[in-house]
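For this view, one protein chain was removed and the others were kept in their places.
After this line comes chain A, so read on.
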Amino acid sequence: MSAITLNHVSKSWGAMRAVDDISLTADEGSLLVLLGPSGCGKSTTLRLIAGLEEADAGTITIGGVDVTRLSPAERKISMVFQSYALFPHLSVAENIIFGLRVRRVSRAERDARLRRVADIVGLAHLLDRKPSQLSGGQRQRVALGRAIIAEARVCLMDEPLSNLDAKLRHEMRTEIRALQQRLGMTMVYVTHDQTEAMTMADRVVLMRDGRIEQNGSPEELYNRPATAFTARFIGTPPMNLVRQGDHLIGIRPEHIRVVTGGDHAARVKAVEHLGADSIVLCDIDGQPISVRLDGFSKVQPGEDVRLAWEAGHEHRFDPATECRLETSAREGRLATSAG
């Protein structure tokens, strides 16, 4: 009983609508990622769920209970902050058991739970240290420990990995996901990093200007972006959007090939070698397009190449509304195969 539901929730700061009529559901035991560029309202949405901000309109329920007007403590949630929000004057152990002390949990139980949590997050040998004596990754673990010792069914995370280096971020990503599944928590995870969203989420909610742009599984967002915005946001590098006449066509870089006698003439602008593959940045009728090629590509900047892709890989968007055109994509495919 820990599903989270937002029903037509809004929050404004003066004239700015930070969260504009949002409805979503995080199923019990699932990990929902709120994804979007900075200022899109994802953090505000999380703070509304936590009760750190009060909603102007709409209702929020956790486990079927309406919590819209409840204080953060009454919502029985835990939260990890972007800054970790560790208490600098308290030791690691005291930071982790802070909430247990507040709730006057007995000493014996406190110690037992601290031992268990310290083992889970791998901090057993650092319990006497102060946060300032820890590395970034270790601080992150303390924040995690403090969140899971409460044994709350709901855990909220506000960009928890944004202060870590790339390698550690990769490790912690896997660890947080494993922990969430092992403890069966319902987790809402805010990030602007689409890699985190794609690798961790059961469901991704992509936000833009306080509204939900698309709500679906990572696979759906990748394979069937509902708008050009989603298409441009998801994928590294993201989907190419090319204007052809009055059509807006999207093609993933990995679906484009460099072939002699391809349909589209392009000029190579730059080549990025990533090792396993190379990203070739080209120019097609004055529009940029990136192509992912396997291995160490030998294409040179300034070279003229011809590109080709299968019509089945084309995504079509309405140039005015930027919404996905479902039927015309299929028609388009028929048209190309006929031509």
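Here, contacts are C-beta pairs under 8 Å (C-beta built on N, C-alpha and C of every residue); 3 or more make two chains touch, one makes a residue touch a chain; residues count from 1.
The criterion applied here is as follows: contacts and distances are computed from a predicted model.
Student: Suppose you had to identify the omitted chain by its UniProt name; would it be "Beta-ketoacyl synthase chain length factor", "sn-glycerol 3-phosphate transport system permease protein", "Threonine dehydrogenase" or "Tripartite tricarboxylate transporter TctB family protein"?
Tutor: Missing chain, UniProt protein name: "sn-glycerol 3-phosphate transport system permease protein".
Student: Using the touch definition up top, pick the residue from A:H8, A:H89, A:R116 or A:H273 that touches the left-out chain.
Tutor: Of the candidates A:H8, A:H89, A:R116 or A:H273, A:H89 is in touch with the missing chain.
Student: Based on the whole complex, identify which of A:G29, A:G99, A:P238 or A:P288 touches the chain you can't see.
Tutor: A:G99
Student: Tell me which of A:I4, A:A18, A:L48 or A:I77 is the one touching the absent chain.
Tutor: In the full complex, the listed residue that touches the missing chain is A:I77.
Student: Would you mind spotting which of A:L52, A:L168, A:L281 or A:L325 touches the chain that isn't drawn?
Tutor: Of these options, the touching residue for the absent chain is A:L52.
Student: Touching residues of chain A against the unshown chain: what are they?
Tutor: 50-52, 71-73, 77-79, 81, 83, 85, 87-89, 98-99, 102-103, 130, 132, 146, 150
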